[in-house]
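As you look at this complex, bear in mind that one protein chain is not there, while each of the others sits in place.
The block that comes next holds subunit A.
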């Protein structure tokens, strides 16, 4: 865990396949304005094998409890939360369980459910996901080599290399278990109960999250905003940091005095 500067506090929570180094492109901008705390999700980062528990982290609530414990251990009473990908719903769960701890949430490329359902387009069929899980289980390296460029979504070799580095840092069995937990999750009921101000950021084309999902979140979370970035891929904070910063500037700064 790394922290710097003074209040208000911004919590940075990364997504699957990355670790807290994923924030390095937008971090300087945030640090000049907030006290910034980032952390590694259980299973990710250099100590991933030690922090991950196959039972506790079999649901996203296990990750949400980790987040709430982090806030408590750092004596943070109120934070601005920025979560990428799976961390969008981890933040949502934590903010429903303990609303007072969250002033607002920013979700980048978040999805409450990846599977299609009646009246809901999550983007994946169960057979798609089974293919993903089989691929991961059979040969994690080979699977990752194909997954990295697809999820980055733009020909940015530096981002692909960086994503690959952090992806392969995850122990393969933990990566498989985590991706199952994420892709099989249904957090729609939690998202509907979220009562904190939420800003949804979405790129124009994202392999993991269709536009319909961002629209669903926007509709289901009261008072939320949706910004579609002039960028593509699932990792805009790495590949298009300026786009992210310009939205954060608009969405966070007017209320940044909020204690």
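Assume a residue touches a chain if its C-beta (ideal position, glycine included) is under 8 Å from a C-beta of that chain, and two chains touch if they have at least 3 such contacts; residues count from 1.
Going forward, contacts and distances are computed from a predicted model.
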Looking at UniProt, which of "ABC transporter permease", "Urea transport system ATP-binding protein", "diguanylate cyclase" or "SWIM zinc finger family protein" names the chain we cannot see? "diguanylate cyclase"
For the full complex, which residue in A:61, A:133 or A:168 touches the chain that was left out? A:61
Subunit A residues that touch the omitted chain in the full complex: 53, 55-56, 58-59, 61-62, 64-66, 68-69, 72, 93-94, 96-98, 189-190, 193
